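Sending over a structure as structure tokens; questions will come in a sec.
All protein chains of the complex are present and in place, except for one that has been dropped.
Chain naming follows the written order as A, B and C, and within any one chain the residues start at number 1.
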Amino acid sequence: MFLDSDLLMSALRALTPILLAALGGALCERAGVFNIGLEGMMLMGCFTSVATSWFTGSPWLGVLAAALAAAAYSLVLAVGAVTLRGDAVVLGIAMNLLAVGLTSFLLRTVFGVQGTFDDPSLAGLPLIGGFTPLAYLSWAAVAVAALLLSRHVWGLRLRGVGEAPDAAATLGVSPAKYQYGAILLSGVLCGLAGAQLALGNVTLFTENMTAGRGWIAVVAVMLGRAAPLGVLLAALLFGLAEAAGFRLQGLGLPQQATDAAPYVVTLGALFLTTARRRRRPRTTGAVQ
Amino acid sequence: MTPPPPENFAVELRGITKRFPGTLANDAVDLTVRHGEIHALMGENGAGKSTLMSVLYGMERADAGSIRIDGREVRFTSPSDAMAAGLGMVHQSFKLFDSLTVAENVVYAAEPRRFGLVDRAAARRRVRELADEHGLAVDPEARVGDLPVGLRQRVEILKLLHRGARTLILDEPTAVLTPAEADSLFGVLKSLTARGRTVVLVTHKLREVLEGSDRVTVLRDGRVAARLVTSDTTADEIAAAMTGRAVELDRVHAPGTPGEAVLRVTGFSTDSVHDVDLSVHAGEIVGVAGVAGNGQSKLVEALAGLRPVAAGRVTLLGADITHASATERRLKGLAYVPEDRHAVGTAPAASVADNLAMGHHRTTLSTRGLLPPAAVRAHARRLVERFGIKAATTEVPASALSGGNLQKLLIGRELAHEAPLLLVEQPTRGVDIGAIQNIHDQLIAYRDAGHAVLLVSAELSEIRGLADRVLVLYEGRVAASYAKEEADERTLGLAMAGAPAEATHEHEPPDTSPRT
Amino acid sequence: NAAAEKDDSASAATGGSGKSFTLVTPDAVGQNEFLKLAVTGVKSAAKQHDGTQKVYESTDTASQQQNVQAAVDAEPDVVVLVGFEFADLVAQQAEKNPGQQFLIIDACTTKTFKNVSCAVFREHEGVYLAGAEAGLLSKSGKVGAVDVLDTPQFRRYSDPFAAGAEKVAAKTETSTRFVGGQSPFDDSARAKEQANTLLAKGYDQIMAAAAAGNYGVFEAAKAKGAFAYGVDVNQCASAPGTVVDNVIKRTDIAVEKGIETVLGGTTGTTVSYGLKEGGISLTGLEDGVDTSKCVIADHKDVLTKVEALRDQIVSGELKVDDPAAS
Partner (left out) sequence: MTRISGALRSPLTFSVLAGLVIGALFLLGTGADPIAAYEAVVTGALGADGIGSTLTTGTSVLGLALALAIPLRAGLINLGGDGQMVLGGITAAVTGLYSPLPAPLTVVLALLAGMAAGAGYAVLAALCENRLGVPLLVSSLLLSYPAVSLASYLARYPLKEPGSSLPQTRALPDGVALPAFGDSTVTLGLVLVAIAAAAYWFTDRRTAVGYEIRMTGLNPRFSAYAGVERRGLTLRLMALSGGLAGLVGAIGVLSFPYRFVDGSLTAPGYTWTGLTAALLAAAAPLGTVVAAFFFAVLQVGGLAMERTTEVPRELTQVLQAIVIVFLAARLRFPGRWFAFTRRTRESGAV
């Protein structure tokens, strides 16, 4: 009764946007850029996808536009953190703030409404076997990202850049170029995540509708050690904990307990995995 | 000077001038390197060697001058240009990716590919081929982070060979190598030149230059001070060219007059160090020799309280400090010069004054926890003066000091504790001859003031010049122990290589009766 | 709306009668049908009295305090505060500024002040009726609710819903889910998932009190062919054929009438709006059901029964428990 297929479906639905954004975060992390602005990039994707789908009638153009818009937005981080050497954490926080303001502002100017834009004739993504095509894409993206990082020339160079940028530079590999690449890709992925959320999970736009999913993606990046498979497992764990939490509410557990459940489960998983192998220091947590 | 013969040089620098704000780092420098030779570039710290090599390698743009490679004039705007022209450089601090494998490091940015993916099998094959060809054995699958320094350097060289470098530039390649590793490196370099490759070697070590190079160019204050053919010159001549004065090389200092035991270590074990007994007396320098990786660093780190002790007992001036914290040890009278001055011994981003305050901030500089900035500054000015540290002001970051000056800062700071026991690791690594002499004199004066010194060095001449007694560590155990006069280079070398010891008897001076 | 909303009529610029009203909201208006109605109310009050009005939107406790302070500093004729969040604040300010008239909607101060008038709602009465509709319409005998958070105020939208359903179909199973999470008021995806957990268990009638999440609840219900109930205004147009009915809360009337009463000199009173006063209602019980796009328009039989229940409540014959009163 409890571990039924509905639970898994529910977990997988919750998982998709988080997974896409987290993959983007993982790429940045591997390139040595701590991307804490996933939430904001995703929100830009949400808005753009809804607006484009509404005006063109095509959810696919919405998806495309979301990817492009979020990628363009990610340039703020790229220019600020890579070219100008600003603090990526501050930039990310500011980008999240900016995205909330900007999308709310656009919602008002473009649609003339506040809060929520919702219309029965807004075209969402079709479901195939209960999932949107973007969900399948996200699973494929895990495999592609894993292959890219471990086997592809670009991935090898990216990993090198993230680990020792000056060493890469002496070999004629421009760290900035790869970091731009990773950040732009994370923008694309976050845009897709936003489109999935706004045209897949639901079909509407609400101010701040990402509601912390970008942060969960950041946690998934850390928990999954910025490896695509690890990120997948972390996001899945989170999705399952959340879906199970929903069900536990039905059994009378207070809402606060089910709210906290995914985080507690994640922390527990972290204890178990880090107890053994200690992580070598990467960019995460390094500020100055 | 006669104009050079119309010959094709592997590298030909003409009139290179490079100015930094406030410094003329290279002043119309000419450097010609012939095909197939090992060419040494020497000079004191700050003489302009690294700058010249940076210009050659496209990392810095010269203000004036020209570069020819194999007779063709070139203009590099980046290292990639230099690489394309057949140059390759091994930087003093290695530029490797610790988490990647040897093969990945070697092929990085010049990967063999299949369907756009890195062809890992081909990469491994390539590494093996190159390794076999040049005697650079290393496991292509090993993670570079797990390799000892000597092997990392091989990876650096393999990297260049993979890229088809015909001229290899090595900046102070032996600074971090043990004598054995250095010898093996020179073997490799010789074999490379024998196959037509050219080597430019930046170094401070006279002996290596004399034994390993064909010609020498000496820089002083950014200008060429001498061009010498190695077979026609002597150490004294090179040293004089570098410093502009006569230097006494390889001095063996007079023995000290040991007093009471300051440090006593019995049955001591820690991570890969086993059952070590040793003692250091007041007025005595005990040298610890050993090939890197045989436990010297771990021993010293454990003695300094940075590593837990597995077994044994350590006393300092009679007090048991086996399990004391690093701070307690310092308060009880221990000072420590670590081996890595950038990563451990200093905070490069902090000011010279702040770097000099470390360790003193809890003792002489503070009263009841307060640390007045004025006291920190005054302390810094005193030490800068006393140890001749060259720094614009005491407020500039330590990263602006040259290697030699940074080392002086570190040693000065630790000597200033006047601690009864000083632990020193590799005190003159990467430091020029002038500075070496200065540092050696300081250590001897410290000993003669009645302090105990435990000296770890990979430099046998340093051990022989300074130490009153010598221990050799082999695989974490004390393999042999020699009195000053017994410790000749051959004997030490054999013991370090693990040969059964011949002269291992107790040389420890009696506790109370100082020798005269 | 500009944050400082000036009346668009010409009288706004000249000030007309000089009557001025300032409305302070606890949250951004955009999110919230209830607040939108309050803004409508204060606007039409301004029009009626030929005066001016301003709306200060807050986002959190800090901005609520600052906005109320700014409103009081400007000394309008009436400061209107919408939301129970202001109960403490209004008590504090009323004490400090005895000359200032306050109107608070949806809550009241525990102590009575001469200069504080209150308007409260009995949402539970309307929700009870919606629950009765659900009980009558449910095929599975299971009716549920999705609330924003587990707070007494939101329980008003779920507990009476269950009670109403049980009243008409004693065997009805009931259950409530709370959106929760990091941003419970905005998270329509999460609200949709919560609704899905109910739908998966066969619930076919769902009360949606999930703020912006309501749209998510409607989508979930629509996908499963189930039915939902909206709040505050007519939400049927968002998902025609899925939304059965809405619990209407006439905040605009409460604001308008409240201002009227205060200006008329009657202050310090509390007016409670329920079914009887027309402050709470169902779309199905109002005029224009047939054009409302609500499902209930096709179930006149149900409406007849519900009307009977309403009359019982209005007459006091039937009492609906208020979860927030405990």
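In this section, a residue touches a chain if its C-beta (ideal position, glycine included) is under 8 Å from a C-beta of that chain, and two chains touch if they have at least 3 such contacts.
Computed from a prediction, not measured in an experiment: that's the story for all the values here.
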| item | value |
| --- | --- |
| Touching partners, among the displayed chains, of the absent chain | A, B, C |
| Identified contact with the non-displayed chain, of B:Val74, B:Val344, B:Ala378 or B:Leu494 | B:Val344 |
| Sole residue of A:Gly160, A:Pro175, A:Gly214 or A:Gly250 that reaches the chain not shown, by the stated touch rule | A:Pro175 |
| Chain not shown: contacting residue from A:Met9, A:Leu61 or A:Val79 | A:Val79 |
| Of A:Ala94, A:Val110 or A:Leu233, the one touching the omitted chain in the full complex | A:Ala94 |
| Missing-chain contacts mapped onto chain B | 54, 59-60, 78-79, 93, 304-306, 325-327, 329-330, 336, 338, 343-350, 354, 357-359, 361-362, 365-366, 369-373, 376 |
| Contact set of chain C toward the excluded chain (per top definition) | 1-4, 28, 54, 56-57, 59-63, 65-67, 69-70, 73, 84-85, 87-89, 92, 96, 106-107, 149-153, 324-326 |
| Absent-chain interface as seen on chain A, which is shown | 76, 79-81, 84-87, 89-91, 93-95, 97-98, 100-102, 104-105, 108-109, 165-166, 169-170, 175, 215, 219, 222-223, 254, 256-257, 259-260, 263-264, 266-267, 270-271, 274-275, 278-279, 284-288 |
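Rule of thumb we're sticking to: only the chains that are shown with their structure count from here on.
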| item | value |
| --- | --- |
| Chain closest to the middle [Cα centroid of all protein chains] | A |
| CA centroid of chain B to CA centroid of chain C, Å | 76 |
| Mean-CA-position distance for chain B and chain A (Å) | 46 |
| Multi-chain contact residues (two or more partners), chain C | none |
| Of all residues in chain A, the ones touching two or more other chains | none |
| Footprint of chain B on chain A - complex, ascending | 147, 151-153, 156-157, 159-160, 163-164, 166-173, 280, 288 |
| Chain A residues within the chain C interface of the complex | 6, 10, 13-14, 17, 104, 108, 113-116, 118-120, 197, 201-204, 206-209, 211-212, 215, 243, 246-247, 249-250, 254-256, 258-259 |
| For the chain B and chain A complex, residues of the former touching the latter | 59, 78-80, 83, 89, 91, 94-100, 104, 108-111, 113, 116-118, 120, 145, 159, 349 |
